[in-house]
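Removed from the display is one protein chain of the complex; every other protein chain stays in position.
Right, subunit A next:
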Amino acid sequence: MILPWLILIPFIGGLLCWQFERYSNTLPRWIALFTMLSLFVLALWLWITGDFTLAPAPGGDPVWAHEFKMQWIPRMGITIHLAMDGLSVLMVVLTGLLGVLSVLCSWNEIQNRVGFFHLNLMWILGGVVGVFLAVDLFLFFFFWEMMLVPMYFLIALWGHSGSEGKTRINAATKFFIYTQASGLVMLIAILSLVFIHFQQTGDWTFNYADLLRTQFAPHTEYLLMLGFFVAFAVKFPVVPFHSWLPDAHAQAPTAGSVDLAGILLKTAAYGLIRFSLPLFPNASAEFAPIAMYLGVFAIIYGALLSFAQTDIKRLIAYSSVSHMGFVLIAIYSGSEIAMQGAVVQMMAHGLSAAALFILCGQLYERLGTRDMRQMGGIWGRMPWLPAISLFFAAAALGMPGTGNFVGEFLILIGSFPGAPWVTSIAATGLVFGSVYSLIMIHRAYFGPSKSDEPLLGLKARELTMVLGLAGLLVLLGVYPQPVLDTSAASTHGVVQWMSSAFNQLDQAR
């Protein structure tokens, strides 16, 4: 009974925030903080007490650490079926943590319609938790689409107007249309899958465990896999589908960026690992080279574009494209080490990107601009913030001692035996990564100063947030074992699916 509460807490908390706005502007903030803290603590408790040696694997029914099942729409065989294994618990913990941070980082930034803002924020997080827990495909899709609406409002109503006539409403609409259209393609794929299963067994069901047993003709499997892949690729974002991301990031309020980079992108990676690979292992194996090259392309292309940006938030947004490229390579490499690396990389990128966006937000509150041409020389004008930024930039470029290093290292070492060329090219992405990270630091914090006026230092709230994140990132960098242990069973299962498919493919050739 504990899993539904993980979803209900944010939804109820959001409604309370909205209703209590009429009494005070601060009350919704405290309610939201409390809501997110309880979500985080609950998730942590589940992580600490749970036994995550159970996870879905080929052959036999999927087994879970926690499970919840309730009838919803029996007419179509739809159930409210939630389940948790090592992978989902990590993602939920990350969601809870970033939820707390996104409430904290908008404490001063958001001053109007506070209640409604927190309603949207809480509902996004509730939807994301739903995506991470749902193992009924209808329910999964339900949450997948549902979280778009509050995100849309967040960008459209509290966003910053961008440069060159790019309005926040356009950015929000672009985000919505990209994700919604690709989501419908996935819905078509889901329904086709269900119909094929219906023809084979005579049962209407959207249940993950049952659909895993569906048999396909090779051609059909490939098409269905593509249907899923398109939806995930847009959210990921894989390069030809990425153009909504920089706009959305640049225009979103800090909390929106934190959620977008920190967890919304992770839902796509999670979806690939949880659904796309196990449901369509043969087609995925066949598709793997293409996906890996797309990943390589994303790494290089994201890095190059990142280097060319003048807007600091767009720079970080493109760097996300680059970092998620590593995750894509890892997912399709079929290697357990790389897959474990992908999980660590997702966590580490969630933390480091969130921190960078929070720092940008703090900078924006003080300077009123995100344009790096207007910055320069900030190192001398304020304490703490530049140095912390330097730390996270170093983390983003994969400095040993941070979680990002562990993630990227595992991904590269794991994928190398299977795909030496892809891995070699991807490794050059690390060099590009250091170029754009350092150039960001150089342009923003060093160089000639535009003004000598000292800037307001960081408050305790702001300092705690970023230092806490830095601490976690170092912890993940020097002792990633708990994370690796938790996700081991899940990745092992998925890799088993993949490797048997790879073997079949090799034999066929």
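In this section, contacts are C-beta pairs under 8 Å (C-beta built on N, C-alpha and C of every residue); 3 or more make two chains touch, one makes a residue touch a chain; residues count from 1.
Please note the rule applied: contacts and distances are computed from a predicted model.
Asks: Mind telling me which option in "Fumarate reductase iron-sulfur subunit", "Aspartyl/glutamyl-tRNA(Asn/Gln) amidotransferase subunit C", "Cbb3-type cytochrome c oxidase subunit" or "NADH-quinone oxidoreductase subunit N" is what UniProt lists for the chain we can't see?
Replies: Its UniProt record gives the name "NADH-quinone oxidoreductase subunit N".
Asks: Among A:12, A:42, A:185 or A:467, which one is in touch with the chain left out?
Replies: Result: among the candidates, A:185 touches the missing chain.
Asks: Looking at A:169, A:399, A:427 or A:455, which makes contact with the chain not pictured?
Replies: A:169
Asks: I'm checking contacts with the chain that's been left out. Which of A:146, A:427, A:455 or A:505 qualifies?
Replies: Of all options in A:146, A:427, A:455 or A:505, contact with the hidden chain holds for A:146.
Asks: So one chain is hidden, and I want to know which residue out of A:15, A:42, A:157 or A:300 touches that hidden chain in the complete assembly.
Replies: Per the contact definition at the top, the residue touching the missing chain is A:157.
Asks: Given that one chain is not shown, which residue among A:195, A:421 or A:479 touches it?
Replies: Hidden-chain contact among the options goes to A:195.
Asks: Quickly run down the residues of subunit A that touch the omitted chain.
Replies: Touching the chain left out of view, subunit A contributes residues 72-76, 141-143, 145-146, 148-149, 152-153, 156-157, 169, 172-173, 176-177, 180-181, 184-185, 187-188, 191-192, 195.
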